[in-house]
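Coming up: chain A.
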Amino acid sequence: MSGAEQDEGGGQERVSAFMGRSKYPRRRLIDAIRFLPLLGLGLWFLPLLWNARADETPMSHAILYVFGVWLMLVVAAGFLAVLVARLNSDTDDPVQENGLTKRL
Partner candidate 1 sequence: MGKSVLLIEDEPNIVEAISFILSRDGWKVSTHANGQTALARIMETQPDVIILDVMLPGASGYDILSSLRSEPKTRELPVLVLTAHGQDRNREMAEEMGASRFMTKPFSNVDMLEAVRSLVAS
Partner candidate 2 sequence: MATLNVLVAVCLAYVAFLFGVAFMAERAALRGRVRWLRSPVVYTLSLSIYCTAWTFYGAVGYAARSGLEYLTIYIGPTLIMVGWWWVLRKMVRVGRAQRVTSVADLISSRYGKSTILAILVTTMAVVGTTPYIALQLQSVTLSFAAFADTTELGGAGNSRWTALWLAVGLALFTILFGTRNLDANERHHGVVMAIAVEAVVKLFALLAVGLFVVWGMSGGAGAMLERIDASDIGTWQMQGGRWAGLIFLSAAAFLTLPRMFQVLVVENDNEDHLRLASWAFPTYLMLMSLFVVPIAVAGLTHLPQDANPDLFVLTVPLSQGQTGLAMLSFLGGFSSATSMVIVAAIALSTMVSNHIVMPIWLRVAHGGASMPGDVRTLVLMSRRVAIAVVVLLGYIYYRFSGGGAALAAIGLVAFAGVAQFLPVMLGGLFWRGATRAGAISGLVTGFSVWTWSMFLPSFGSGEILPSHVLDAGPWGLSWLRPHALFGIDGLDPLVHTILWSISLNTLVFVLVSLGSFPSPLERLQGAQFVDVFLHSARPQSWSGGAAQSEDLLVMAQRILGPAEAQALFRRAAAKQGLAGYLPEPEPDFLNELERELSGSVGAATAHAMVGQIVGGASVSVNDLMAVADETAQIMEYSTQLESKSKELTRTARQLREANEKLTALSVQKDAFLSQISHELRTPMTSIRAFSEILRDSDDLKPAEKARYASIIHNEAVRLTRLLDDLLNLSVLESGQINMNMEHGTLRDVLDHAVAAAGGAGILPIRRDPENEEVGLWTDLDRLAQVFINLIANAQKYCDSPQPELRILVKPGLGGGIDVDVVDNGSGIPHDRQEMVFEKFARVSDHDAGGAGLGLAICREIMMRLGGQITYLPGQGGAAFRVSLPAEALATSA
């Protein structure tokens, strides 16, 4: 079943401590994906600090800020998703992987 499929992420990290160099960018990419929601959370919690400001923040600013963060997150997530897909197909192709290793 699907569980028997070759794993393409966290699993291999623990199975072998040594990995090809081509795996390195992939792991950093996954780190980036993991970091993204934390970034979003931080940015979206920022407006709570506006409460302490002396003059009130107009609603239009708040809207532009919140949706700006949103757009940024979506674009970043889309970019990372495309990269992950590309790296996955790269590692499926042994020739390509060898080439990468040699070049590095």
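Everything below uses one rule, namely that a contact is a pair of C-beta atoms (placed from the backbone, for glycine too) under 8 Å apart; a residue touches a chain by one contact, two chains touch by 3 or more; residues count from 1.
For anyone wondering why these and not others, all candidates are chains of the complex that A comes from, given by their letters.
Note that the coordinates shown come from a computational prediction; the quantities given were computed from them, not determined experimentally.
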Worksheet item: Touching chain A in this complex, which is it: 1 or 2?
Response: 2
Worksheet, complete the sentence: Given the complex, residues on chain A that touch candidate 2 span 1-4, 7, 9-11, 14-15, 30, 33-34, 36-38, 40-41, 44-45, 47-48, 50-51, 56-64, 66-67, 70-71, 73-78, 81, 84-85
